[in-house]
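== subunit A ==
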Amino acid sequence: MIIDALAGVLVIPAAAAALLAALPGYRLSARLNVFAALLTFMTAVSLFFIEPRSGPYLLVDDLNKVFVVLTTFVAFTTSVFSASYIGHEIEIGRLTPTFVRFYHAMYQILMFAMNLALVANNIGLMWVAIELATLTTVLMVGIYRTHEALEAAWKYFILGSVGIALALFGTILVYMAARPVIGEGVDAMVWTVLMTRAAKFDPALLNVAFVFLLLGYGTKVGLAPLHAWLPDAHAEGPTPISAVLSGLLLNVALYALLRFKMLLALNPAAIAPGPLMVIMGLISCVFAALMLYRRRDIKRMFAYSSIEHMGIIVFAFGMGGPLANFAGLLHMTMHSLTKSAIFFAVGHIAQVKGTQKIADMGGLTVTHPVLGWGLVLGVVAIAGLPPLGIFMSEFLVVSSTFARAPWLATILALGILVALGALFLRLNTIAFGEPRGPAAPADASYVPMFAHLGLVLMAGIYMPPALVTGFQNVARLLG
Partner candidate 1 sequence: MNALQFDVAHLLAGLLVLLSFMQLYQDRLYALLNIFALHALVLAASVAWQAFVQDAPHLYLTALIALVFKAIVIPTALHRIIVRLGIHREIETVVGVGPAMLLGMGLVALSMVVMLRVTTEADPLAREDLAFALSVVLLGLLMMVTRRNAVSQVIGFMSLENGLVLAATGAKGMPLVVEISVAFSVLIAFIVIGIFLFRIRERFDTVDLQALDRFRGERR
Partner candidate 2 sequence: MLLVLLLSPLLTGFVRKAKARLLRRQGPPLLQPYRDLIRLMRKEVVLAESASWLFRVIPYIVFAGTWVAASLVPTFRGGLLFSWSADLIALIALLGSARFFLALAGLDVGTSFGGIGSSREVMIASLAEPAMLMIMFTLALIAGSTQLTSMAAYMASGEVGLRVSLGLALLALIMVGIAENARIPIDNPATHLELTMVHEAMVLEYSGRHLALIDLASELKLLVYLSLVCCLFTPWGIAGPVATPVEIAFGIAVYIAKLAAGGLLLAVFETSIAKMRVFRVPEFLGAALMLALLATLLRFVSGSF
């Protein structure tokens, strides 16, 4: 092939973005959006079969392959969902066609940015990509132009930019640390080079760098207490974007963190990044679990649950070790799939009920059985009940860490339990009981939602050995 798959995952979205920006008309652009996403996804999958060479700017290895494929897949399904969602938004006039055009272009740019962040072989490039992704999402969160949306976007924007600044400082520090060893120039920012020489870097500089990176990218991951932007951004933006935010952007930021963690892990003199991550993960998990109780807005509630799960994942990676890393990866994958599926459901629910207030929706399994039971299934999955995949990952996280750090694992387990309590408390009101709110039938596309849930279910019962070995390799890579 002329351009290899690696470039493909970047070029296709970029081109699509340009095209969509020019293209008027909702239907066509929506289809094109879906098509581009699908194409990107297939290119990403092809990464597994034809190994492209990693250059000074682009890199592909087992780690980011997993991320890229996951990202592109969820991006694809989300684009399918957003086709029907946005259609409804236009009907009720919440969005004008111009904004829709803008929206689709932005969507592809976001894909481009995230893919770039994932395949970037250069810490500077990665930083730029993540900043780009942030700015894009800021614009999309504010797309409804309601006061609340602007409010949320503004908050996201300010906190995000501070995070970006901190991350940049960290990046500079890493460069400073690398320069004496590697020498000036681009090489001192290239992952592949950094990894080989990391042992000789100045530990003190690396430490400071990691602190800044942890806070900078941690803001994007949504770790407490840096999470403030996340719930509102999820609640006020269009639901597809909430799905992308929860399902993908958090992962991308997490990916950056992981890379730097690996870098630090290679340097014996530097502080162990693990404990920091474990503590922040625990704080986020328990904090978010408690925050779930007072939520009245359905999307905001699930945003907090994202924070909780990010906490669990970061905790797992912080604990390290092949088992915990495997669990973390698995949990991240499962969470992306499940959470985006939930947001698909929530999006349609909010549309049919005409509100996001939990109090105003009820008895969903009676009025809209498919949506309702879909939501129930999703919540069951996200709460970590079998036979769905998250149970497996949580089982691995808790049981593998309990022998090593009983108290931490216990706290985590209690956090999970508290969160489960909150989720089902709300689920009772939403899905069961006397029906409330309009009962008009939903013109929804259930395929993406149930595709995700189906995958999660399958992973909970049977995982293809190829996938397992892949994950195990990555886990070993993460140390």
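Quick note on the criterion: a residue touches a chain if its C-beta (ideal position, glycine included) is under 8 Å from a C-beta of that chain, and two chains touch if they have at least 3 such contacts; residues count from 1.
On the choice of candidates, all candidates are chains of the complex that A comes from, given by their letters.
Treat the numbers as computed from the prediction; the structure is a model and nothing was measured.
In the assembled complex, subunit A touches candidate 1, while the other choices in 1 or 2 stay out of touch. Residues 124-125, 128, 131, 135, 147-148, 150-152, 154-155, 157-158, 161-162, 164-165, 168-169, 172-173, 175-177, 179-180, 184-186, 188-189, 202, 204-205, 208, 232, 235-236, 294-297, 300, 356-357 of subunit A are the ones that touch candidate 1 when the two sit in their complex.
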